[in-house]
Structures are given as structure tokens and as C-alpha cells.
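Take a look at the structure below.
Just one protein chain is left out here, and the rest sit where they should.
Labels A and B are assigned to the chains in the order they are written; within every chain, residues are numbered from 1.
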Amino acid sequence: MGFHIVKRDNCPLWQKCCLYIGAVLLAVVIGGIVLLSIGVNPIKYYTRMFTMGMIGNRIAHVTFMNYLKKLVPLVITSIALSLAFKMRFWNIGGEGQFIMGAIASGFVALKWGNVLPMWLSLIIMCVAAMLAAGLYGLIAAWFKVRFSTNETLMTLMLNYIALHFLMFLSERKEDWNFFLDETSARPKFASFSQFVKMPTIKIGAKFELNICVIIAVLVGVLVFLYLKYTKQGYEISVIGDSVGTASYAGMNVKRIILRTVFLSAALIGLAAACRVGTAGILSTSITEDVGWTGIIVAWLAKLNTGIIFLASALICVLQQGSEVAASSFSQVSSSFANMLQGLILFLVLAADFFTRFRIARAKKGEKNNG
Amino acid sequence: MDKIGVLTQFVYNIVLLNIPLLYGTVGEIMVEKSGCLNLGVEGTMAVGAIFGYIFGCYANSLGVGIFSAFLMGALCGLIFAVLTVSLQANQNITGLTLSTFGLGIYFFVGHSLKAKAWPVMNDYAGVSEGFQGIQIPLLSKIPIIGKGLFSHNILVYLGIVIALAVWWYLNRTTLGLRLRAVGENPAAADSVGINVKRMKYLHICIGCGIMGIGGYYMGLNMSGSFNSSCWINGYGWIAVALVIFANWNPALAILGTFVFGFFNALPVSASSLAMAFPKGLGWLAAIPSQLYDALPFIITAIVLIATSIRNKRGSSGLPAALGLNYFREER
Partner (left out) sequence: MANKQHMVQVQTENNENGQNYAIEMRGITKTFGSVVANKGVNLTVKSGEILALLGENGSGKTTLMNMLSGIYKPDEGSIFINGSEVSIDSPEDSKKYGIGMVHQHFKLVDVFSAADNIWMGRENPGFVLKNERHSAIEALASTFGFELDPRKKVYNMSVSEKQTLEIVKVLCYGAKIIILDEPTAVLTVQEIEKLFSVLRRMKEEGHAIIIITHKLNEVMDISDRVAILRKGEYITTVNTSETNEQELTEYMVGRKVDLNIDRPVVETTRPLLEVRDLCINNDEGATAIDNVSFYIRGGEILGVAGIAGCGQKELCEAIAGLRPIKSGQMIHKGDNIVGLSPKQILEKGISMSFVPEDRLGMGLAPSMSIVDNMLLKNYRDCKGPFVDRKSGRADAMQVIKDLEVVTPSADTPVRRLSGGNVQKVLLGREIKAGPNVIVTAYPVRGLDINSSYMIYDILNKQKTDGVGVLFVGEDLDVMMALCDKIMVLCHGKLMGVVHAHKTTKEELGLMMTGALDLKDKYEDKPAGIAKDTRFGEQEAKEA
């Protein structure tokens, strides 16, 4: 074996782009082969999937609005997670924090939604969600800085504790449980859509832009500015790069970790508030796995805020598109998206290797002499 | 209601419903002992389930089912190993992706082949007879625990045997010693000539294969045919938690499975238990079942915190290099 692997100092941008685009294309091709093997024309399927069936469709604007509804929580969650990841804090508790945010905003909507003016209850919803999610995130962060408890496993556990708490609320028919619909005999979440709903802005004749889209863009811009231009953002990158250097520079590393994780989790809470405010009702599948997908998106985008928008847009197209396509290709289930998504990420991870390492050949004189 | 009968059924359920946890946990312990944190247990189990089910039915043989579940699980492990061991990818991300990917395959295969009409496992004598309970002579005659513990299907016994075998392998064989060395300090293992990559590949694949069998069990226990819900239903994640609870010890994992299983089986049996013992256990009916569901995770979180507070070296089974990729030329 005349070669070995060495770390490379840098990788030109064009090479990176080629590698990543190549990886995505390869995944699509492999997916196509799978489709072929079960007798589906991959070109037709992909066309329908990637356009989400909007071409030549009279209700394309509805599809697009649904698409945005899916996109907003994912974008905000991914951006929020990128904050913690930038600091090398492996917050995989997005699901749990999202759920806590959703419960808090549901609480506000059901308790005061019909008394307060809508704008006020929406604002309180957002604030409550951010607080609840933020505090929930702080649990793992506090144990991390205090006892260096593994945050990956801790946040993982907290996800499921939150999920079962939500399920408890959804199934427990009791007098105190105002989360449930009183009129229904079976336990069922009460709807509050008639009191509280995220407002929309009419654009053109049919299209209604949900305010959450604006919130998402705003969050993206703010987080981008925060990370890039503020002192706190600066501290986050230094800690992410080298904890030793951070304390050498006199930073209070523990405080910064707590603060950043709170902020990260709070933003996930905001994503939950947007989701709940749009849906007008809680549900046990309220997260739609954005806590998991968000991790993947943030990683895929290399924690770059701009690319997070791009990557989550792509993932959402996969998910929404596969659902649309499933209606016309009965033999392909919408879970094809999950598979394709996994495939894409596997190959991107593999491509990543070649941007960090290169395979070096040992120079002559080692083998040829002897 | 017959009190003995209720108790027997309760013990029986604890074992019957929760053996997949044991497979998942023991598999994950093996993977984690090599220093790799694989969060893709859920996906691996799903892949094992669906392929074990299909191949088992078509071959009309439980053995073929088990074997193919193992093989497909190991294949998932291979993907994970290539990415994290050879290509130095982040283990958390790779594991999560494996979960998404595995569940994707599960549903894709499940739904996409629907046109061919799914076999019902009970229709295949080879599978359903193989999965029949086996009465262990003498032991199964003991009241309550006889029927509860010693009249199960072959996979229950196999799971226990695997767990004990893995414990023996880790603690009483040289290869196991080497594996632990790799998970604790790969640089030290490497320096004495242990092939770190080979050890990791091998044990990730075997561990994931064991998880795959656990997935197949879940399918078998439902004993029907594929439907749109997932057989795995979060057991993979509980297994990840159980590894911590069991302190990375496969023998303790058996105990842990039954402790967690106790809470898993309670919601199923709570009402009958409460009816059979209204005085002592009447309160059981009042406890929300979601608390039982959440308990494994709550207990694990507490265990996790307790071990990090104690932080005494030697007492924790946590492999020191867990989650870190090894690159020999790292300076």
C-alpha cells in the first residue's frame, strides 16, 4: 500500500461545490435506480416530486402555501441549532424543546386566547414558547457546565420526556385539562383557530403570505448578524474553535455556554409558536420531526445561515414533493423522501471527507529503492 | 378475576413485549464499546424488521428470517462504519441519518411492494411454529414465574443467551479486552498493534446485526402483516437510553430490560392488576400510562447525571473515547 491519508489545509471552493453537488446528484441517481427497479419511471417521478406537482395545477398556490408552512419551523429550528453547534454543544434536543414551546404556546392560546386581543395573545404565545423551550434547553446545558454531563445523551432523553408529557396532555381527559376539547367524548386537542391564528398578508389575488415566513427570514438575518457581528457571536465562535484560547482571552466560558444554549432553545420555541399559531391546534406529531431534520440541515449547511435556507428548502421539497407524488404513483410511498434524504446525507458526509483529507502517495525511495 | 393468572400474565408480558429492547441494547453496547455512538438503532431495527419479515415469509422459515434480519442490520452497521471509521464523519449526524434512512427504507419497502399483497406471518407454518412458546421442562411448572419466564418463544431465550455471551466475550476473552481498549483509548490500542479499524468495523457490524434481530422480533410479535404503522415504535431510542442505564454491561442490560419492561408492561396490565388487587394496587389505574412510558427516559437521565456527578473512574462503563473518531496521525 503506497498511499495513506493526510489532513489537507484547505480545499478550494469550486472543488467543494463540485463534491457536494456531485454527492447530491449521485444520491438522486441511486434513488432513480431504486425507482426503476420497482417499475417506476424515475424521470416522471422526479419531475413530479421536485416541482411538487405545481406545474399546470390550478391550486398551485395552495401547495406552495403548505410548503411554506412546513418550511418555516424547519428553517427556524435549523438556524437555532446552528447556534449551539457553532459552539460544539451537541444539542440534539430540538424535538423536546420544540414540544415544550408548543405546549407553552398552546397553553397561552387556550387560556387567554379568547379574552385578549389576538395580536397580544400571539406575542405572549411567542414569548411563553421561547421561555419554556429555553429553560428546557438550559437543563442539559447546566448539567454540562456543572458536572460535564454528556449533552448528546441528556438532550436525547429530554426529547422523550417532553414527548410523553405532550401525549399525557393529549390523552388525559380530566376537568383541569383545558388542552382538550370539552365537547368531544374522546380525548382530542381543542382547537383555538377561531381566536388565535398567525395573520397572513394577501399578495395578488390568491396567495396569502403567512407572517411566520417573515419571522423566519427575520430570525435568519438576525442570527446571521448576531453570529457575525456581535461580541456574543464572536465569543461563540472562539469557544467553538478552542476552549483553551477562550479562557486565555478571559472569557467566562460557562456563562457563555448557558446563554447560547438558552438562546438556541428559545428560538426553537419560537419555531414551535409559529407552527402552533399557524395550525391553530396542538397535536402529538406537532414537531413533524423538525428537531431531527433540523440537525441534519444545520450540519448539511455547515452551520452557514444562508445555506440553511437553501438546504431546508431542498429537504422540504423532498418531503412535500414525495407526498404529492405518492398520490399519483401509488407504488412509491412518501417515505421515499426519507430514504433519499438519508442517501443524500450519507453521500455528502462521504464527500466531506475529501474536503478535509487527501490521499497521499508515499514518494519514491521508499518502495522503489528496495 | 384470577389473581395468579393476572400476575402470571403480567410477568409474561414483561418478558414478551420487551425482549427487542434487550437485542437493541446489547447490540448498541457492542457498538459503543468500540468507541462509536450509533444513534441509528431505531433505523437499524426497522431495516432488520422489514427484511427479516419478507425473507422469513418467503422462505417459510424463522431461521432464514433471523439470519436475514441480522444480515441487513449488519449492512446498516457497515454504512455507519464506512462513514465514521474510514471517512471520519461525525457520529451523531451519521447515526441520526441512519435512523431517518432506515425508517425510510422500512416504509418504502413496506408501502411500495404493497401491490403484491403482504404475507401474513401466521399463514407461514415455518415462521409461526418456530415462534411458538417453548416450555422449559420443570422450570415452566413453577407457579407464576414458570409460565411468566420459562414458556417463551425461541427468540426470547436467544436474546438472553446473546446478552450473556456478549458479556462473556467483553469481559472474559482477549478479543473483548482488545475491543474495550479500542473504545477506551484507541491510540493506546493502536500502539500495541491492535488493528483499530478492523476491530471497529467488525463490532459495529455484529452489534447492528443483533439490533436487526431485535427489530424482526417486534414484527414477529405483532405476528400479522405489514401495516402502515411502524413496528419499532421508539424502542430503538429506549435501547440507547438503556445502554446508559445498564452501564454498558450486557448482563445488567437483561436486568435493565426487565426494569424498563416492567414500566412498559404496566400500562397494558394496569387495569387488570388493579381489578385483581383492588386494595393494594387499585391506585395503579389512576396513574397516567404516559408516565410509565416516560419513566425509562427519566430514570436514564437521572442515571446519566448521577454518573457524571460521581465521576469516579473505573466505576462507569462509559468508554472514554465514545463519540470521538480516531485518526492516527492527529497531532
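Quick note on the criterion: contacts are C-beta pairs under 8 Å (C-beta built on N, C-alpha and C of every residue); 3 or more make two chains touch, one makes a residue touch a chain.
The model shown is predicted, which means the values in this text are computed figures rather than measured ones.
Peer 1: Among A:S148, A:S193 or A:T245, which one is in touch with the chain left out?
Peer 2: Only one of A:S148, A:S193 or A:T245 touches the chain omitted from view, namely A:T245.
Peer 1: Across the whole complex, list the residues on chain A that are touched by the chain not included here.
Peer 2: Touch with the absent chain occurs at residues 1, 4, 7, 9-10, 229-234, 237-238, 241-242, 244-252, 360, 362-363, 365-367, 369-370.
Peer 1: With the missing chain put back, which residues of chain B would touch it? List them for me.
Peer 2: Within chain B, the residues that touch the unshown chain are 171-178, 180-181, 184-185, 187-195, 313-314, 320, 328-329, 331.
By definition in this document, only the chains that are shown with their structure count from here on.
Peer 1: List the centre-to-centre spacing of chain A and chain B in whole Å, with centres computed as mean CA coordinates.
Peer 2: Using C-alpha averages as centres, the distance is 28 Å.
Peer 1: Using the touch rule from the top, collect the residues of chain B that touch chain A in their complex.
Peer 2: The contact residues of chain B facing chain A are 37, 39, 79, 82-83, 87-90, 92-94, 96-108, 110-115, 234, 237-238, 240-241, 244, 288-291, 293-294, 297-298, 300-301, 304-305, 308-309, 311, 323, 327, 329.
Peer 1: Taking the touch rule as given, give the residues of chain A at its contact with chain B in the complex, in rising order.
Peer 2: Where chain A meets chain B, its residues are 5-7, 38, 90, 92, 143, 147-150, 152-154, 156-158, 160-161, 164-165, 167-168, 171-172, 292-293, 295-296, 299, 330-333, 335-343, 345-346, 349-350, 352-353, 356-357.
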